[in-house]
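A single protein chain has been omitted from the complex, and every remaining protein chain is retained in its original position.
Just so it is clear, A and B label the chains in written order, and each chain counts residues from 1 on its own.
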Amino acid sequence: MLVFLWRRLLYTLPIMLGVALVCFALVHLAPGDPLVSILPPDASAELQAKLKELYGFNRSYPEQFVSWVWRALQGDLGTSIASNRPVFSEVMMAVGNTLRLAMVATLIGFLFGCLFGFVAGYFQNSWLDKLASLTSVLGVSVPHYWLGMVLVIVFSSILMWLPPGGAGPGGSGDWAWDWEHFKHMLLPAITMSVIPMGIISRTLRALVGDILAQEFIVGLRAKGLTDFGIFLHVVKNAAPTALAVMGLQLGYLLGGSILIETVFSWPGTGFLLNSAIFQRDLPLLQGTILVLAMFFVFLNLIVDVVQTLLDPRISRS
Amino acid sequence: MPLTPLDLGGPAQPMLSVRGLVKHFPLKKDVFGKGGGVVRAVDGVDFEVLKGETLGVVGESGCGKSTTARLLMQLIIQDQGELIFDGQTVGGSALPLKAYRRQTQMVFQDSYASLNPRLTIEDSIAFAPMVHGVPQSEAVARARDLLGRVGLAPERFAERYPHELSGGQRQRVNIARALALQSRLIILDEAVSALDKSVEAQVLNLLLDLKEDFGLTYVFISHDLNVVRYMSDRVLVMYLGQVVEIGNSETLFNNPAHPYTQALLSSIPTLDPDRRTEKPPLAGDPPNPINPPTGCRFHPRCVHAQDICSQKMPVLAHTAHGQQVACWMHVAGSAHGLAPAHPLGSATQEVA
Partner (left out) sequence: MHITVDPQKLPELAMQKSAGYWQTVGRRFMQQKVAVAAALVVLVLLVLAVFGPWLAPMDPYQSSILKRLKPIGFPGHLLGTDELGRDMLSRLIVGTRLSLFIGITPVICAFVIGSVIGITAGYAGGWVNTSMMRTIDVFYAFPSVLLAIALSGALGAGITNSLISLTIVFIPPIARVAESVTTQIRGRDFVDAARASGAGAFTIVRVHVLGNVLGPVFVYATSLIAVAMILASGLSFLGLGVKPPEPEWGLMLNTLRTAIYTQPWIAALPGAMIFITSIAFNLLADGLRSAMEIKQ
């Protein structure tokens, strides 16, 4: 098993390199002058050349790539063209906000997803199952940005119970786990949780159904195990996959938060990405995509490792 | 029926000569370089298949029978050794692979997995002729004709799909497919092992009839000794990737020469109270093809093993009854205590 983990770890390295490469290529494939946002239209050629040199845009692509990666490994992701602050600190602050939101959302989605999934799997083909399955299909199909809008309409505009956006009274830098802040998080978190809830619920329904149909369950019952005991067995068998799916969903939320953050003006990485794109702020864009992608890669790695540790079948293969 | 490919060497020339076949499968090494090694699936196999005979091949799981079958079909390529088909080297200029594949075909064990679930029966059978240039209408006609020959009425079966047929029927289809190219040598790899006994009997009789009708040569691989005895003219016994005994079927079953063959045959359950099995026929641990024992591979489990057996590997030698055996007990003048002192008859001895 250690061998497997070691190999899995090693395998991540070329992937990370590939990701960095794609990241770099993506951004530089953008047409248009990266400096257009800060240069005045009548800037002299001399000024343009100077700025280019400052940001390193005048060197060859391989050079730029290598120096970017080298500095990134040391924590320096360059300086944002638009805000003139270090990319790294901007991204990290944003990541903090998104992570908070995503984790709460994943938790909610996981809890309800497990609930619906187990109910559906245990009571297959009954009305409970149909209801739970319906809920999960709806969860998976909903355009989450629209759902966000609807929730804002209902809870903010009509009922006026919750604020429509932002991260709290202190702005994006200040967070505390109190009701003042939490009520800003509630709507976006619920919105974000819907798709993971749908996916986890569907996966678990199939999984629980499969486990219950297996012969060893009949054997356990024959030995006199109570329903609760059997339930624990099912949980034990379903846990690795359920946790894996949850981990993956967290990754997707981290990477895909932009839509919801736009709806709720949540100052996270998605929001940052949005402004980076529209301001054509190359260093910021590059840095944000890189950090998000790396998070996702690491998350996948952790999910694999945890799954191996929990599921004895995989580790022995 | 159109002309079959011409017989080249006459009845005396073997249909297939297998010389020095070796196939090893490497094991994955981990990142630290540990755990390498090879599985010696087939480790030096020589034998001949005579024209018009049925050569049975027996041995336990892991002895290399299936690998040998796939090597004979060239579905996997050997590391060393060659195949000579009717005097021509397979894969050489006179007999390129595609031409060899017209002459030799195989029937697999799993009747369902051997058929493309998306093709009708007649399409499955007609595929091979079409690959070799036979026009479609003619290939389909040939397919239908073959279906009739194997006992499946073409009107009822030609346009069906594999999942609609029973195991025995599917195996008949596989046999028909093997005949579609008018091949001369058919390799049957556990072809009846998965069938119910009654169906098995029907299919075996079909095989015998077809062999006579078409003048076929069979290599019949099976772990079921009774079936092999029923079907084969000669039998070849394999152990851990090597041939340990070859001989005429009846002779081998009545007078097994190699200790392994003896053990194998005595393990056949019988209802005869006079032939009760009293002691376990085989001692020791089952073989490991990754690290085979030195010398004679059977020696750790052999009742008659002596020093020479662990030191030198015996090569096939002839016995009094006309079999070939790879055992020091049968090599005259060898250091084994039970070996005969002088060579018997006109048989030659080979000492490793």
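Keep in mind that, in the parts below, a residue touches a chain if its C-beta (ideal position, glycine included) is under 8 Å from a C-beta of that chain, and two chains touch if they have at least 3 such contacts.
Just so it is clear, the model here is predicted, and its values are computed rather than measured.
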{"item": "Visible chains that the absent chain touches, using the contact criterion stated earlier", "value": "A, B"}
{"item": "Residue of B:114, B:242, B:261 or B:319 in touch with the missing chain, whole complex considered", "value": "B:114"}
{"item": "From B:131, B:290 or B:338, residue that would touch the chain that is not displayed", "value": "B:131"}
{"item": "Option touching the unshown chain, where A:6, A:146 or A:182 are the choices", "value": "A:146"}
{"item": "Sole residue of A:251, A:268 or A:287 that reaches the chain not shown, by the stated touch rule", "value": "A:251"}
{"item": "For chain A, residues in touch with the removed chain", "value": "14-15, 18-19, 21-23, 26-27, 29-32, 137-138, 140-147, 149-150, 152-153, 157-158, 251-252, 254-256, 258-259, 262, 273-274, 276-278, 285, 289, 292-293, 296-297, 300"}
{"item": "Positions on chain B where the hidden chain makes contact", "value": "70, 73, 75, 97-98, 101-102, 105-106, 108, 110, 113-120, 124, 127-128, 131-132, 149, 151-153, 155-156, 159-161, 164, 174, 177, 180-181, 206, 209"}
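To be clear about the criterion, only the chains that are shown with their structure count from here on.
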{"item": "Interchain centroid distance [CA atoms averaged], chain A/chain B, Å", "value": "57"}
